[in-house]
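Here the structure is laid out as structure tokens; the discussion comes afterwards.
The other protein chains are all here in position, but one chain of the complex has been omitted.
Labels run A and B following the written order; every chain starts at residue 1.
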Amino acid sequence: MLSFFQETIVPHFNFWIYVVIMMIGLWSVIAKNNLVKKLIGLSIFQTAILLLYVSLAVKEGATIPVIESQVLAGSAHTEPPAAEGGKKALPVINPDGYANPLPHVLMLTAIVVGVATLGVALALTQMIYKDFGTLEEDEVLRKIKALHDDV
Amino acid sequence: MSEHFPALILLAPLFGALVIGLFGLRDHRVCLPATLSALAVSLFAAIALARQVATGGPVDYFMAGWEEPLGIGIQLRADAINSLLLIVIAVVSLLAAVFTIRPAGERDTEKTPYFYILFLLLAVGLFGITIAGDAFNVFVLIEVTALSSYGLVAIGSSKRCKVAAFHYLIMGTVGASFYLLGVGYLYLKLGSLNMQDIHRILDADGTLHDTRAIRTAFVFILVGIWTKMALFPLHGWLPNAYSYSPSGSAAILAPLVTKVSVYVMVRMMVSVFGLDRLEMNVDWGHLVVWLAVIAIVAGSMMALAQREVKKMLCCLIIAEVGYMVGGAWLGDPGRWGITGTLYHILADALMTSCLFLAAGAFAKWLGVVKLDDLSGLFRKMPLAATGFVIGGLAIIGVPPTCGFYSKFYLIRGGIESGQWFYVAALIGSSLVNAVLFFRIFEIAYFGKNPVASHAHGHGSDDHGPHDHTHDEAPVVRREPPLHALVPVLIAAALLVLLGIFNGPIVEFIRTGLIETAKVVSNG
Partner (left out) sequence: MKAKIFASLSVLITGAILLYAVTDFPDFGDPGSPPNAGVPGGAPSASRYYLENTYRDTKVPNVVTAVLADYRGYDTMFETVVILTAGIAIFAILRVLRRDDAPAAPDPDPARTDHTIDGDHHRIIVGTTCRIAAPLIQIFALYVVAHGHYSPGGGFQGGVMLGASFILLALSGSLRETLTRFSESDYMRMAFIGIVIYAGLGLLPMWVGRNFLDYGALSGLFMTKGEEMARSHSMLGVEIGVAVTVMSIMFAMFANLSTRGRLRGGL
């Protein structure tokens, strides 16, 4: 039991956390009856995925992926200018010192997508509320059935 | 210029949407010319690109010029698998756009420009998904497609379409998120998002593909894509979303969105995981083929139970998705199954387009929504009804329409891989389709009671007086206007053409399929 804890959970705790959050979100998407609660669940679900990606970017002891000016300036001083074209030599950057930039970029996209989806979904819930006077899914479906018999 | 065709295909509709946004909101006359010309440019670029692929092999386009090392930029890739689909997307969206032309007298609404913007953005998304060579880029464009389709479904005025769009949104977002999770697991294990690069990494290390992470990644990508394409247990959103949306929206949504999702699945199988590696896991293939068999049976059963034209067509889409998923996973050594799937994607897009355009015309100009009201259709709309019949024959699989040949290749794959239940389901579903469509043809041709349709004919008030006093009276012929009739007939003609020229098309796809696998493995 302890070894399972030490080998599986501790080094991978980020995955366990994200899976639990994702399950909470997905559960409320499926099980909740209220449309707004479903949307809250959907947001939690999407946020859990953001957490997964961002936790991939972490490196032990690394800082944010903005190269410090000292690094850029320092190397410009120490390295002699290259002969041709008078270009300064390029700084040597240690990639292990900076967090992985790619997942951040990807998740910026996913955040935007989440916001956009939520906005459209809220617009739809407003229209549903205006048309049916309720946000409970079963009541909406019942009222739609009633419409159906009319046609 | 010729090297920019891959980008031009989707930039044209994007700029079309921007032109409408900047000028069309004030002056609605801009909308339609901008839409049509943008899609025409896309069609031209798609045809030119397919010619390039046919003569020179796959075409790569590196966005922002970041080519080396592979995977730092975003790659577009056109090859034999997708170049024909690009043409079909352009054709179908162009037909749907022509269908939405409003007659001179008809009042257009303030929301018309927004419809066309969403329409073009949907086309951008579909082109982008099809040509993408980057797994994450596919996700972004899936979302462009999805958001514009929610808008297109909900833009109608009925109360039902809002609820349908909401369910579509929930299912679509969960599906896309599953896809994103799958891509995340791939990235976690392989450190790359470029499809070609992932394939190369999997090739370099023969043990990687059998790890738990990669298997899970594949499962989640598949489940996500299946939700998007409405494979049977995940199909709940489809019938309502497509049948309650306006006719113009349904004419582009129904033929293309599910088919492009099927294409994404095939692309993932061929270019990311590799068919050779998939064929090692035969049990998985059997499992998916069983799911497909269930989908085919369920879709056909549901179609039998429907009484509305569009709902029935939607159920047929669910069955057709079953054909394609099953065909892709047959795993027969000759690869006829996956070839048949790729051919069927093209065929089914055109068939669905033809049927939905015709059904849209019936609904709009005859006010016919239910099957029983179709009586006397041949006398009222002989040409449009002929288009509908050709579409129906294609779905049933009657030669020389393309439906026959695609089923032929799928069945050949099924026989060669020994999946007898799949073959039986295909044939059974064809029989069900025959029953369904001959029932419609019977009502439409021999139907005795044209009066019933007049009672529902509230969509047509600008036509001449009709004699509806007794049954035997000759019905006034009133074809839909030319702009609605021509797309139906073009789609029907294309169904026959695609069937007649199935030989070279399938040959093109097959060489591409084999070549893609080879090039990727060596590259």
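Heads up, the rule we're going with is that a contact is a pair of C-beta atoms (placed from the backbone, for glycine too) under 8 Å apart; a residue touches a chain by one contact, two chains touch by 3 or more.
Predicted model, so just to flag it, every value in this text is computed and none were measured.
Touch with the chain omitted from the figure is made, among B:Leu39, B:Val53 or B:Val140, by B:Val140. The chain not shown here is touched by just one of B:Phe99, B:Tyr187, B:Tyr343 or B:Phe441, and that residue is B:Tyr187.
Contact with the chain that does not appear here is found for just one residue of B:Leu32, B:Ala46, B:Ala78 or B:Leu118, B:Leu118.
Which of B:Pro58, B:Gly71 or B:Pro480 touches the hidden chain is settled by the complete complex: it is B:Gly71. One of B:His4, B:Arg307, B:Arg439 or B:Arg477 touches the chain omitted from the figure, and that residue is B:His4. Remark: the residues of subunit A touching the chain excluded from display are 7-8, 11-16, 19-20, 22-23, 26-27, 30-31, 33, 55-60, 62, 64-69, 72, 90-91, 93, 95-96, 98, 100-105, 108-109, 112-113, 115-117, 119-120, 122-124, 126-127, 130.
Touching residues on subunit B toward the chain that is not drawn are 4, 7, 11, 14-15, 18, 21-22, 25, 61-66, 69, 71-74, 109-111, 114-115, 117-118, 121, 124, 128, 134, 136-137, 140-141, 143-144, 147-148, 150-151, 154-155, 162, 165, 181, 185, 187-193, 201, 204-205, 208, 211-213, 215-217, 219-220.
Assume only the chains that are shown with their structure count from here on.
The geometric centre of subunit A is 30 Å away from that of subunit B, both derived from CA atoms. Chain contact summary for the complex, subunit B toward subunit A: residues 136, 139-140, 143, 146-147, 150-151, 154, 159-160, 162-163, 165-166, 169-170, 173-174, 176-177, 180-181, 184, 187-188, 193. The part of subunit A that touches subunit B in the complex is made up of residues 26, 29, 35, 38, 42, 45-46, 49, 52-53, 56, 102-103, 106, 109-110, 113, 116-117, 120-121, 124-125, 127-128, 131-132, 140-141, 144, 147.
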